[in-house]
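Missing here is one protein chain; the remaining ones are kept as they sit in the complex.
Letters A and B mark the chains as written, and numbering starts fresh at 1 in each.
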Amino acid sequence: MAALTISRRELTQRTAFSLLVLATAIVTVPVLFIIIYIVVNGAGALSWEFLTQAPSQAGKAGGIFPAIVGTFYLMLGTIIFSLPVGVLAGIYLTEYARANWLTRLINMAILNLAGVPSIVYGLFGLGLFVLAMKFGMSLLAASLTLACQALAMTITTSREAVIAVPREYREGSLAIGTTKWQTIRHVILPQALPGVITGAILAMSRAAGETAPILVVGAAFILPGLPTSPFDQFMALPYHLYTAAAHVPGMSKVTIWGIALVLLVVVLSFNSLAVFIRIRVRQRRFGS
Amino acid sequence: MNMNHALLNNRAAHNNETKLKTEQVSLFYGTFQALRNISLDIREKAITAIIGPSGCGKSSFLRLFNRMNDLIIGARVDGRVVIDDTNIYDRDIDVVELRKRVGMVFQKPNPFPMSVLENVAFGPRRHGKKNRHELEGIVERSLRQAALWDEVKDKLGQSALALSGGQQQRLCIARVLAVEPEVILMDEPCSALDPIATLRIEDLMRSLSSDYTIVIVTHNMQQAARVSDMAAFLMMEKDRAGILVEYGPTSQIFTNPQDKRTEDYITGRFG
Partner (left out) sequence: MAIASAGLSKSLRRRWRFSEKLIESFILLNGLLAIIVLLGVLFLLLREGLPAFAYTSPWQFFFGTRWYPVSEPPTFGILSFFMATLWVTLIATAIAVPLGVGCAAYLAEVAPASVRETVKPIVELLAGIPSIVMGLIGLLLLSPLVQGLFNLNTGLCGLTAAIMLAMMSLPIIVTVSEDALRAVPKEFREASYALGATQWETVWHVCLPGALSGIAAAIMLGVGRAIGETMTVLMVAGGALAVPYAPTQPMMPMTAAIASGIGNAVRGGPQYQALFAIALLLFLMTFAVNLVADRVLERQKRKFAR
């Protein structure tokens, strides 16, 4: 009887664990499948011409060069507008803020900022940057919109990076009569830099993949040339992919998967770079 | 200032001026009282050791003199802490200026993750010295004063983190010296070091004491006896607030304590 009970419990455990493994497999296998599928089906489209030429015949021929450039401009614009303010906000929260209602309010705001749907940011950007500030459907308006969306991320990652700087460094600097800002500028920030950069890269990778906001604030499907000023319209990979896949009849599947592959490579390589830096920093900090 | 000169440690007998003093100082962290009514005169260009069992508030007491306790939220000080004739807890005192005059060396060596040179030049640079030649002069002078020059003169550009623990601590002392302070506070500066490195730091302290007022917190009785001119014994009361039990020339504290509690502690009966 005792043996029987134990074997029944053992059976329950085995069944349960098998289900957990199954769940894990269902979570992970499709991811690998998607990546491999896109690589296999998109690789055929990749060519020097595809990467370096402007599209022609409604995107059915030619390349996606302006979209690649536009996406890099967007990433750059996003980070220019969101990183400095994000870092300063992170510094405020770690070095200046007291544990009071205002700080709680700020933290709550950051949290909710991260949860605002991307399309809502799009409408915000349309109303504020495109129309009210009269930037028009432009690279500038799109960068500012994506920067607002990235803000929560740059603040949180900067805050984590600044918190991780050991207290001893702060004390050592303050104890020889430096001001708080001097300590931040010359001791804390250099130490927090790798973490800040990691966050920046993640924010850029996120910006590269965003579609909904730029759909609202002014990405163009086909443009003859590259944008020459921040007030120009622009092409971007995700929007190009969306239009090619959903709105151009007779678009070749290979081209579509090719665009997806390029986008994926941009986004994931930035992600891996961030992970790489994070691991390096961790090794350095706990290594010696 | 009516002290018995015969009992004074003769190493410091030449100087009798008061540099720092606390007057009825109490320190609170929120509602917790860490120090109670401490009054103490610290002599100029001498080494004063603060001793006592762990948790008695030695470090908190030391941090009164450069207002490092200000960094802790909820810390509050009653009474006066006076440097020369100025109460440093007056409302209009500039903490940054104060810390230039009252430097601090910490328990764990905390050189910045920069080169040896940049560590020492850090303070002067922040205080506005930009001239490369002048900075190099300051760095050399400070490192010589800290008895570190000969060991690091060929690797000024290397990371300070590559130095040994004892070298790092002397570098931290050099970093403080570079700012030309008047007072140096040392918070158990040898507790993370091996005995040989400890002796080197103690020698250094002795040589510095002719120019600087040094206050050292230590849990090491032998160290206090070896290096200090004056010693103050702190301990906790029942509510864990630190009080000053006895203060006097080191020789007196260690050979002829006036208070039973000091004697018990010195002779190892508790603590």
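To be clear about the criterion, contacts are C-beta pairs under 8 Å (C-beta built on N, C-alpha and C of every residue); 3 or more make two chains touch, one makes a residue touch a chain.
It should be emphasised that the depicted structure is a prediction, and the values quoted were computed from it without experimental measurement.
Enquirer: Which one, A:Ala45, A:Ile64 or A:Ile91, makes contact with the chain that was left out?
Expert: The single option touching the absent chain is A:Ile91.
Enquirer: Please pick, from B:Leu20, B:Ala34, B:Ala75 or B:Ile88, the residue that touches the omitted chain in the full complex.
Expert: If we include the chain that is not displayed, B:Ile88 is the one touching it.
Enquirer: Just one of A:Leu51, A:Ile106 or A:Ile277 touches the chain that is missing; which is it?
Expert: If we include the chain that is not displayed, A:Ile106 is the one touching it.
Enquirer: With the missing chain put back, which residues of subunit B would touch it? List them for me.
Expert: Within subunit B, the residues touching the omitted chain are 17, 83-86, 88, 92-94, 96-98, 101.
Enquirer: Over the whole complex, note the residues of subunit A touching the chain we left out.
Expert: Answer for subunit A: residues 9-10, 12-13, 16-17, 19-24, 26-28, 30-32, 34-35, 37-38, 85, 88-89, 91-93, 96-97, 105-106, 108-124, 126-128, 131, 148, 151-152, 155, 179-181, 205, 208-212, 215-216, 238, 241-242, 245-246, 253, 256, 260, 263-264, 267-268, 271, 275 touch the chain left out.
In this text, only the chains that are shown with their structure count from here on.
Enquirer: Taking the mean of the C-alpha atoms as each chain's centre, how many Å separate subunit A from subunit B?
Expert: Each chain reduced to its C-alpha mean, subunit A and subunit B end up 49 Å apart.
Enquirer: Would you tell me which residues of subunit B are touching subunit A in their complex?
Expert: Interface residues on subunit B, with respect to subunit A: 66, 68, 71, 73, 96-101, 103-104, 106, 108, 110-113, 122-123, 126-127, 161, 172, 175-176, 178-179.
Enquirer: Under the stated contact criterion, what part of subunit A meets subunit B in this complex?
Expert: My answer: residues 98-99, 166, 168-179, 182, 186-187, 190-191, 288.
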